[in-house]
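First, the structure itself, so that you have it in front of you.
All protein chains but one are shown at their positions in the complex.
Here the chain labels run A, B and C in written order, and each chain numbers its own residues starting at 1.
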Amino acid sequence: MIKMRALVKEKPEPGFVLKEVQMSENLEPDEVLVKIKNVSICGTDLHIYRWDEWAQKKIKTPQIDGHEFVGEVADIGSQVSMVKKGDTVVSETHIPCKHCIQCRTGRMHVCKNLEILGVDRDGVFAEYVKVPEIVLWKIDKSIPIDFASVMEPFGNAIHTSLVTELTGKNVLITGAGPIGAMAIAIAKHAGAAKVIVSEPKEYRIELAKKMGADLIINPQTDSVIDKVLKNTDGNGVDVLLEMSGNEKAFRDGLEVVTNGGEVSLLGVFSGNLSFDINGLFTFKGLTLHGITGRKMFETWNIATNLLKNKIIDLSPVVTHKFKLEDWQKGFEIMNKGESGKVILQVE
Amino acid sequence: MIKMRALVKEKPEPGFVLKEVQMSENLEPDEVLVKIKNVSICGTDLHIYRWDEWAQKKIKTPQIDGHEFVGEVADIGSQVSMVKKGDTVVSETHIPCKHCIQCRTGRMHVCKNLEILGVDRDGVFAEYVKVPEIVLWKIDKSIPIDFASVMEPFGNAIHTSLVTELTGKNVLITGAGPIGAMAIAIAKHAGAAKVIVSEPKEYRIELAKKMGADLIINPQTDSVIDKVLKNTDGNGVDVLLEMSGNEKAFRDGLEVVTNGGEVSLLGVFSGNLSFDINGLFTFKGLTLHGITGRKMFETWNIATNLLKNKIIDLSPVVTHKFKLEDWQKGFEIMNKGESGKVILQVE
Amino acid sequence: MIKMRALVKEKPEPGFVLKEVQMSENLEPDEVLVKIKNVSICGTDLHIYRWDEWAQKKIKTPQIDGHEFVGEVADIGSQVSMVKKGDTVVSETHIPCKHCIQCRTGRMHVCKNLEILGVDRDGVFAEYVKVPEIVLWKIDKSIPIDFASVMEPFGNAIHTSLVTELTGKNVLITGAGPIGAMAIAIAKHAGAAKVIVSEPKEYRIELAKKMGADLIINPQTDSVIDKVLKNTDGNGVDVLLEMSGNEKAFRDGLEVVTNGGEVSLLGVFSGNLSFDINGLFTFKGLTLHGITGRKMFETWNIATNLLKNKIIDLSPVVTHKFKLEDWQKGFEIMNKGESGKVILQVE
Partner (left out) sequence: MIKMRALVKEKPEPGFVLKEVQMSENLEPDEVLVKIKNVSICGTDLHIYRWDEWAQKKIKTPQIDGHEFVGEVADIGSQVSMVKKGDTVVSETHIPCKHCIQCRTGRMHVCKNLEILGVDRDGVFAEYVKVPEIVLWKIDKSIPIDFASVMEPFGNAIHTSLVTELTGKNVLITGAGPIGAMAIAIAKHAGAAKVIVSEPKEYRIELAKKMGADLIINPQTDSVIDKVLKNTDGNGVDVLLEMSGNEKAFRDGLEVVTNGGEVSLLGVFSGNLSFDINGLFTFKGLTLHGITGRKMFETWNIATNLLKNKIIDLSPVVTHKFKLEDWQKGFEIMNKGESGKVILQVE
């Protein structure tokens, strides 16, 4: 039995417990045991920490939380061939079934039977995790470990941003949380003509500046519509990347996408969304891309190339790092919205 | 002065008046005078006829109604070079400005300054109309005149249907009005594996059958979701063509689009649309295409090729034909929803 | 040990030997034992039969030949989960490595380490074959067994044809061998406006007619260029599907593709190809798609849907069927070029 420390949701109530747990050493033939180096905290983990309505419906206790991580292969099942002991690996957090029509046609990221690490099964806020080899992605050791740790949300930003061509285009990003902030850098480095960001929180406005935004609009003090039109010769933007999950941000965003433009939607709304789809979407001939997860593994390949070749620097977005035992500090800072990505160092 | 009969909305009230009107013979250098042969009645014309809220806001009286037509070039302005006297022509009803960024980048159908025939300016329920040459499309005389007359809505159906590949795919079409009915034939002739239609009206169910639907579901007596899943091995459809403007139809349609699928939206909803965009769209990784007008003139070229080569037969969908003086009969039949396309013969 | 009859290339010389061979019953954890029902003869098999230059370089003896087949799962390895005993299966003949960047990004058909059944390892002209589960595709028992048997080349035709949209387009197919003939039916059922075929052999001209070609040009008696232009209002075709491997056919084909058109290339040329790439390709703004194999498993999914729903009828192209012991008759008929697909019945 492997004995290890892990951050566990023991009972159906707020908080976690850091405790020693046991895990069998046995591996399925296609399974890999990963020794975890770093994990990072996602908004999803915060929902589970707070034990909100969504978490209460979704999570079964006891369960180890967490899904974003980087680690080293510690052991492999008898049939594993994609990675070997000692490899540094990051991981898809969406575990595909491999059998549904989506999986068999190269679209595992929309698998009909997805299982999510730390949500549908034990996660990675622990010293070890077992995952099927299909989700692992070996990375170059030249990628800084703190960037590797956030490659999963970085992949979300890439997947959202690259759904359409950005070079020479005007782009609006609604929401500059950690993923929105990463998308700013991606859009800039993909050659966007102008990257405009709408974001009300002061902390995130600063983050957006550091990531290279050309113009940041605070929707609480300024009209997003007016300012975007003014800064695009009245044409509006070619592309909207919606990353806020805020209804008004989305509607204002649609309003200023130019006719024939593209919208990429990662933001999750609370409850139903209501909007004038005729006037804001259909009559304008827009296209809307629903984004979930990351393409396996096109997105990871691009992420790797961007980091390995130092095209994109994620330093400004990785704002805090704590030891695993100080996990509570990390969750508190996240809770206040006064952070980019928060890393917990496990090893 | 040209004296001609025309169907005129004289005052801001329901109905039209068929009367003699005058039109100057002068043509702008880029203008073309077309002698109209056939016109057909669109749902938009019905709104204007009934003088509903939309019409009251949109239409200025007096104005000649109508926008779908086929005719013959009777005279051309001094700079016209795309058509010549005697050519049989059909026409875009969306008149583009030619100057905005959309127009200059090959996307006139989403022109920011569109003017619509019979809505923003005098239309075609008349013996003659003047239009700029840019909207005219010369057709082969082998295309039956009654099919030519409905090439504009046929173009809507083509534009909506061909936004994604259909060959070998399962397709759901919500709504079998005239454009939905034409889309059925297009999907079948584009090699769709199975074309499923949801439609409550008996008349349109019959029309859908004639156009080749593989399965027709009456949402008033059957569950669209259950029947679609049952007929697609539980996978749902690859493509949804929404042509009903009905909220429940759209939501049920989204529900049965398989993960990673495509949705093409032509239907116009009354008021705001409210739906669970997270669960029905984003998490499924769908793509939504807002459809307006027809691509100028890719869509018209495809329409011409499909009709000229007799790939698609529009006979079942052209259900009624009246002389212009019997226009009221046409509008009454349309009003009851007991028709496909209704043609008024002008010449 | 499994004892079975198999068609074996015993020595580096023309011909095969039908003999009893032995195969171990052991299966790798991911391997599947398939009891073969039908196989079909490919042009590649003919190269091996004749023992031409290509075969001499490529094939190691002794080896069982053949790669196109349909069968039933007879046994599965310990880790197999995609198929189960009794399933009717067809199979990719390109065995991907699963590890290269292509395989890991959803493009197994261009795997860098492909192994081909019956070329790089023992094939399927036998009563049983062992393959990794990743290449198997379960099919509906409603698909006629003789169509299932040729789904691999049918997949080539689909992959080549659907690389661009065909609905309403004019298409030229150069070469009406079995795959070209199948492409004719695909293009027609994908809504092509006009399907023109160039083919010199009388037998294949007849086959092309049966598959629905709108116009067949014999390049030995007619000018392909003149006839295509004449039948397309001087515009040429929108799409060229090159399936002949004949240099002149390809050059003439390029000549009549309209500016901005698309070319899909499956044909294999003998030796280097020489052509005026500036004038025939670059200045015309064409796009050329090199086609190899079938997309795993998008192509197979489309093939299944087209056959299951009886959209395409392959009867005219499956022209001969022999018992395995009469294999020589099949190869002789193929050798003369007087056949469509030739099936050998194993079971």
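Everything that follows uses one rule, which is that a contact is a pair of C-beta atoms (placed from the backbone, for glycine too) under 8 Å apart; a residue touches a chain by one contact, two chains touch by 3 or more.
On a predicted model such as this, the values are computed, not experimentally measured, just so you know.
> Thinking of the whole complex, not just what is shown, which of C:14, C:43, C:260 or C:337 touches the missing chain?
Going through C:14, C:43, C:260 or C:337 one by one, C:260 is the residue touching the chain not shown.
> Using the touch definition from the top, which of B:16, B:147, B:297 or B:331 touches the missing chain?
B:297
> Can you say which of C:215, C:288 or C:333 touches the chain missing from this structure?
C:288
> Could you tell which one of A:95, A:228, A:257 or A:302 touches the chain left off the display?
Selected residue, touching the omitted chain: A:302.
> Using the definition of touch stated at the top, determine which of A:9, A:67 or A:169 touches the missing chain.
Of the listed residues, the one touching the omitted chain is A:169.
> Given the full complex, what residues of chain A touch the hidden partner chain?
Residues in contact with the chain left out: 158, 162, 165-170, 186, 189-191, 193-194, 214, 301-303, 305-306, 308-309, 311.
> Going by the touch rule given at the top, which residues of chain B touch the chain that is not shown?
29-30, 78-79, 81-82, 98-99, 101, 104-108, 137, 295-298, 301
> What chain C residues would touch the chain not displayed?
Per the touch rule, chain C residues meeting the hidden chain are 101-102, 107, 109-112, 235, 258-260, 265-266, 268-269, 271-278, 281-293.
Note that in this section only the chains that are shown with their structure count from here on.
> I'd like the angle of the rotation relating chain A and chain B after CA superposition, in degrees, nearest 5.
Result for this pair is 180 degrees.
> Which parts of chain C, given as residue numbers and ranges, touch two or more other chains?
Those would be 301.
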